[in-house]
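Structure provided below as C-alpha cells; questions to follow.
Complex shown without one protein chain; remaining protein chains in place.
Labels A and B are assigned to the chains in the order they are written; within every chain, residues are numbered from 1.
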Amino acid sequence: MTGQVNTGRPNQLLRNLHSKIASIPMILTAVVIFLGGTLWTVFYSFTNSKLLPRLSFVGLDQYERLWAAPRWLISIQNLAIYGVFSLIFSLVIGFLLAALMDQKIRFENTFRTIFLYPFALSFIVTGLVWQWILNPEFGIQSVVRSLGWTTFSFDPLYTPSIVIYGILIAALWQGTGLVMCLMLAGLRGIDEDIWKAARVDGIPMWKTYLFIIIPMMRAVFITTLVIIASGIVRVYDLVVAQTSGGPGISSEVPAKYVYDYMFQAQNLGQGFAASTMMLITVAIIIVPWAYLEFGGRKRG
Amino acid sequence: MKLRLLAAALAATVVLPLGIANAADLEVTHWWTSGGEAAAVAELAKAFDATGNKWVDGAIAGSGGTARPIMVSRITGGDPMGATQFNHGRQAEELVQAGLMRDLTDVATKEHWKDIIKPSSLLDSCTIDGKIYCAPVNIHSWQWLWLSNAAFKTAGVEVPKNWDEFVASAPALEKAGIVPLAVGGQPWQSAGAFDVLMVAIAGKDTFNKVFGDKDEAVAAGPEIAKVFKAADDARKMSKGSNVQDWNQATNLVITGKAGGQIMGDWAQGEFQLAGQKAGTDYTCLPGLGVNEIISTGGDAFYFPLLKDEEKSKAQEVLASTLLNPKTQVAFNLKKGSLPVRGDVDLAAANDCMKKGLEILAKGNVIQGTDQLLSADSQKQKEDLFSEFFASSMTPEDAQKRFAEIIASAD
Partner (left out) sequence: MAEVVTLNTRSATAGTATKLAAGPRGKKPRPMLSPRNIMIYGALLFAAAYYLLPLYVMVVTSLKGMPEIRLGNIFSPPVEITFEPWAKAWASACTGLNCDGLSRGFWNSVRITIPSTIVSIAIASINGYALANWRFKGADLFFTILIVGAFIPYQVMIYPIVIVLREMGLYGSLTGLIIVHTIFGMPILTLLFRNYFTSLPEELFKAARVDGAGFWTIYFKIMLPMSLPIFVVAMILQVTGIWNDFLFGVVFTRPEYYPMTVQLNNIVNSVQGVKEYNVNMAATILTGAVPLIVYFVSGRLFVRGIAAGAVKG
C-alpha cells in the first residue's frame, strides 16, 4: 500500500489535502514541541539563565562545567550500564518468556497476566516496593539471615558500587512483561507452516528461532526497541522513587541531573546544557536509523 | 476551589463555615508535611480562616526539591497560587525581578515590620531594590546536635556535652549496636551538617569568609581542613543509618537506635510530637556544644501578583496574619522554630527553644547558607557532600572540590 494514490494533480500543495489537514496536530507537535522545544533548549544552553530564561550568552561555559562535574560523569556511566543491561535483559527475558508461552501451554492467560501486571503500576509504586524488598533491615537480606545464613549479604540499594543493579532489578520487573507481550504477538504472527518447513528440513528448534523466526520479527523488534530505548534514556522516576540518586550520588542518571539543575539548583543554563548533550547522543544514534527505517524507503 | 479544608488530625480540628461575604479563598503552597510541620501549618490556617478568608492547603510532599519546581512553574506559567513558601533567601529573587511577585511594602510599612522583625537581616532578605516582597514567618537555625539520652544509657556512657565528647563516645555506641550519628540520604542533610561543623569548628569569621566573601583561599586553607577532618569523623559515625528522610533519621534518635543527629531546630517538632521532653529524653547542643552560634535562615511566604482584587486583599490579610504575635507563638511552638519578632512571649517554649532564644538575644547569629549562596552553589555543595558521606573520598580531595565550588560560587 503506497502513498501514490493520487493521480498527479497540478497543484502540489493541494495534493493529498485531507491527509495534510488531518496531520496538522502531528506536524505541530513534531515541529513546535519536539523540534522547536529542542532548538529552544539548545539555544538557551549557551546562556547563563538561572531561574528564568535570559539572553546573556556565556559561550560554552555551561558545557565545560558539565563535563567537569563528577555527578554528570557518574550519571552517564550509570545510564550506560543501565542501558546496556536493561536492553539485553529486556529483550532476552522478554523473548524467552514469549517463546515459553508460545508452547501451547495451559493457563496461558494466567501467566500472561502475571508477567504483564507490573507494567500497570507506576514507577513511584515500583520504586517503593523494591526499595522495601531490597531494604537490608526488612527485606530479602534479613529474611535469609533469619533462616540461619547469618553472613548473607544482599544490599544493593545501600552499596554504592552495585546500586544501579538494584534499580535494574526493579526496572526489569516492571518492563519485561510488555516486551514479552510484544514478542508473543510477534511469534503469533508467524505462519505455522514455517515451523513445519523448518522441521521437515531438520533444523533444531533454537536454530529455527535464531535464524528464521527472529529475522522475521523485525517489525516487532523495532517497535520494542523504540519502547525500551526511549524508556532507558528517560529513566528518572524509578531512580527518584527507589534511591533518590543515592547513596551519595552513585545512582544518579542524566535525566535527573537535568531536572535537578533546572529546578532545584535554579540553573536553567546548566540543565539545558545537560539535556542538549542527551539530545545530541540520542540524535546521533537514532536519527540515521529512524530515517532509514521510517522514511525515504518505500515499503514492500 | 471547592476543596474542603480539614485541619490536620494532630491539631485541634476546626472546620469553618464557607463563604463569608467578600472573603476569598487563597491557595497556599508549601512543603511542610511531616508531623510537626503539618501541626504548625494548621495553626497558620486556623488564624487565617479566623479572618473570614479561607486557607486552601496546597501541600506538596517530598521537601523543597520536589515542591519548588512546581511552584515556580505555576508562577511563570501564569496561574499562580495565592501565596507560597520558600526558604528565606535567594530562591525567589528572579521571580521578583521578573515582576511576578507582589510588593508588600504597604502592608509592611503599615504594620511596622521594620521595627518588629528581629534580627533585621530577615527582612533584608525579603527586600529587593528597597521593596519588601516576603513575609518571614520563623527563624530556623541549623546548628543543633540532638542526642538520645536513652542511647547513651544503653551504651553506658555519659551524654556528651560537645562534639568532641560525642566523637569519643562513638565506639561505645557502636559496640551497643547503636549508630552514633544518624544522617539521612537526602543530599541537603549532609551538606547542612557540614556547614554546622564549620561554624562549630572553624568559627563564625571563617564561615563568613567562606560563604559570605566566597574566599577561595580560606576554603582551601587549614581551618577548613580541620572541618573536613571532623566531617570525616561524622562520616564514619554515620555508617549504617540507612534512611532517606530527615525525620526518619530523627526518629532513629527518638527511638534510641541512633546516638545523635546534626539537624536544624525543626527536628524539635518531631521530638515534641513523639511526646519526648528536652533534658530528660533528649539533649540538644546548640552549636554542637562548641560555639554557641545559630544561623537565622528560615521560611518566608511570597505572594505572587494576582489579578483578582479580592484575592489580592486576602493576600494582605494573610501577610499580616502571619506576623501577628498570636500566630507567631502558636505556629513556632509547634514548628520548633523561633519567632521572627522579638516582642512576643514564648513562655511555653521548652528548654531547647529557650537556649535558642538566649543565643538570639545575645546576637550570636550568622546568616544561613540559603541567604548567602545561590541555589546553584548550594546544589553543587549538596552533590559534593552527599557523595562524600556515601563514599570513601579522602577529606583532602573533598576540600579541593569544595574550594572550587566556592571559587565559582555566586
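Operating definition for what follows: a residue touches a chain if its C-beta (ideal position, glycine included) is under 8 Å from a C-beta of that chain, and two chains touch if they have at least 3 such contacts.
Note that the structure is a prediction, hence the values are computed from the model and not measured.
Checked against the full complex, the one of A:Ile167, A:Leu182 or A:Ile249 touching the unshown chain is A:Leu182. Here one chain is not drawn; of A:Ile33, A:Val92 or A:Leu210, the residue touching it is A:Ile33.
Of the candidate positions A:Phe85, A:Phe152, A:Tyr165 or A:Trp195, contact with the hidden chain is made by A:Trp195.
Of the residues in chain B, those that touch the hidden partner chain are 1-10, 27, 30, 32-35, 38, 41-42, 45, 55-62, 66, 69-70, 73-74, 76-79, 81, 245, 247-248, 251, 270, 273-274.
Contact between chain A and the unshown chain involves residues 1-3, 5, 12, 15-16, 18-20, 22-23, 25-27, 29-38, 40-41, 53, 93, 96-97, 100-106, 109, 111-126, 128-130, 132-133, 138-139, 142-143, 146, 173, 177, 181-182, 184-197, 199-200, 205, 216-220, 222-224, 226-227, 229-230, 233-234, 236-237, 254-255, 258-259, 262, 268, 271-272, 275, 278-279, 282-283, 286-287, 290-291, 294-296, 299-300.
Methods note: only the chains that are shown with their structure count from here on.
Residues 64-65, 68-69, 72, 76, 91, 93-95, 98, 185-187, 242, 244, 374-376, 378-380, 383, 386-391, 401, 408 of chain B touch chain A in their complex. Remark: chain A residues 50-52, 65, 69-71, 135-137, 158, 160, 243-250, 259-267, 270 touch chain B in the complex.
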